[in-house]
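Following: one structure in structure tokens, then a few remarks.
For this depiction, one protein chain was excluded, whereas all remaining protein chains were kept in their positions.
== chain A ==
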Amino acid sequence: MGEEDYYLELCDRPVHFEKANPVNCVFFDEANKQVFAVRSGGATGVVVKGPDDRNPISFRMEDKGEVKCIKFSLENKILAVQRTSKTVVLPEKRSLKLLKSQNINVNWYMYCPEGAVILLSTTVLGNVLQPFYFRAGTMSKLPKFEIELPAVPKSVKLNLSERDIAMATIYGQLYVLFLRHHSRTSNSTGAEVVLYHLPREGACKKMHILKLNRTGKFALNVVDNLVVVHHQDTETSVIFDIKLRGEFDGTVTFHHPVLPARSIQPYQIPMAGPAPVTSQSPVPCKLYSSSWIVFQPDIIISASQGYLWNLQVKLQPIVNLLPDKGRLMDFLLQRKECKMVILSVCSQMLSESDRATLPVIATVFDKLNHEYKKYLDAEQSYTTALEAGQSRSSPLLKRPARTQAVIDQSDMYTHVLSVFTEKKDMSHKFVIAVLMEYIRSLNQFQITVQHYLHELVIKTLVQHNLFYMLHQFLQYHVLSDSKPLACLLLSLESFYPPAHQLSLDMLKRLSTANDEIVEVLLSKHQVLAALRFIRGIGGHDNISARKFLDAAKQTEDNMLFYTIFRFFEQRNQRLRGNPNFTPGEHCEEHVAFFKQVFGDQALMRPTTF
């Protein structure tokens, strides 16, 4: 199995602590994610390490007997130590106040710091769970719910162990995960994980069932909204994504592992010790060891080796493990660090060796643009709300977060399409088909296509002399009108004469490019046409006479010059009551030319009243 095949790994900068042994007790606090190494009951030192703080806290305390539990309050302000089952000691003198009490028979409890929810196991069987939700110093009781046990228990005793329950936030929602070792339906063997959705309001509801198809010892993690199920017997893990399409039976959705089971990527323990002395090679770490303890959401602790790792998902290997590109995109778009992987998938499916079919490419583009459009819409309504006068500080108004799943046109252009179109071995038919497919997809989601994509299409068509194709695209306005595009077309005129007409049409439709139209016509010596155009749109009082006379003179067509000259004389007459040009118009040269060709008497006389 190559390294490319492992899709789960332990983080490369674990928290290292003194491993557990008879004189060193190790504790883990899930709320602060801190590991406490307590030597000799604290007398020879307590070292506290968290995942983020690289500076461990060290202190000593009196050895008052075996420590059962030790934790800091949030922000490490207060330390609490439990040495007997009924007392908790705060090393500094503090007073505690009972805020609220509930009287319930409890088998065991579980607290989820992320969700601020505590779960109490009640009833004899232990399968009725009572959640409480803490918020701003208050505690609210949520509706209790019953966990369906695999079979009707034979004896009336505690049947639900806290080992089989976990709580985690998946896609922003709190779930209670229940590891059911045997399916309730007799026809399917193997364990399953049942996900109960625990909303802040309303009743808890069974939503998803993850089919494990195997039995034995399992442990759960949640990483990047994926449920990871480790199986100790086979030393492999599988992942589930509840957002991927599953089989819905009307009440719950059944999911199968996204990918084939794989081991976590082998891990080398760097040899610790005084660095300069040791140059020993790293030692392979025993994975899925029975001394591993797993905490939510993504923590794996090996007390015997003295390591705390965060579990991570590697996306790149998944690309090759999930052949269905549509499903792969659905999967990747939900991952945090997905952008570069998605772009690499796009590049790959367009490559000569791994080329996907056009329907598949279309599906991928549609999925990307669906996500892109969602973001654009959110951004749009945010801007609209701001403009409507909603204050930026309003809690209801939040600028939409741009996740990595938003792959915009510039991303696609830079990382995928521009590279792809430059490949020499690509058939131009395929290149154009892909570009058109992307443009089709953008249009389908009503996303304005950026002009550089149109330019890419034009460039490709021009390179292969496919001018008639280009003409047809423009005819149906597939390549949207813009000044840059019109200019690009103008530049193509010498290779393809109709480009001139296409460009003028485009400038006309833009309706903001009248000056450009005049320039284009003048440059083609179509002076009369330019004048008629500007008159048609009512702009002839503001144009420079000199510019038109210059152009008319260049044609060496004296009658044309006469016509243009006369037009401006008449304009002068109309605007100023005098046909003569003012010095500011700099037309002396043209007046002289006119006189030379047609004689002084041909000049228009001022109308006298």
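The criterion applied here is as follows: a contact is a pair of C-beta atoms (placed from the backbone, for glycine too) under 8 Å apart; a residue touches a chain by one contact, two chains touch by 3 or more; residues count from 1.
The working rule: contacts and distances are computed from a predicted model.
Enquirer: Tell me the UniProt protein name of the chain this structure doesn't show, selecting from "Eukaryotic translation initiation factor 6", "Transport inhibitor response 1-like protein", "CCZ1 homolog, vacuolar protein trafficking and biosis associated" or "ER membrane protein complex subunit 1".
Expert: Matching "Eukaryotic translation initiation factor 6", "Transport inhibitor response 1-like protein", "CCZ1 homolog, vacuolar protein trafficking and biosis associated" or "ER membrane protein complex subunit 1" to the record, the invisible chain is "CCZ1 homolog, vacuolar protein trafficking and biosis associated".
Enquirer: Which candidate, A:L507, A:L522, A:I564 or A:C587, sits in contact with the chain we can't see?
Expert: Answering carefully, the residue with contact to the hidden chain is A:L507.
Enquirer: Quick one: which of A:F59, A:Y171 or A:Y468 touches the chain that's been left out?
Expert: Looking across A:F59, A:Y171 or A:Y468, the contact with the absent chain belongs to A:Y468.
Enquirer: Touching the absent chain in the whole complex: find that residue among A:A43, A:M139, A:V462 or A:V478.
Expert: Answering carefully, the residue with contact to the hidden chain is A:V478.
Enquirer: For chain A, which residues lie in contact with the unshown chain of the complex?
Expert: So the residues of chain A touching the unseen chain are 357-359, 362, 429, 432-433, 436-437, 439-440, 443-444, 468-469, 471-472, 475-478, 497-498, 500-502, 504-505, 507-509, 517, 526, 528-529, 532-533, 536.
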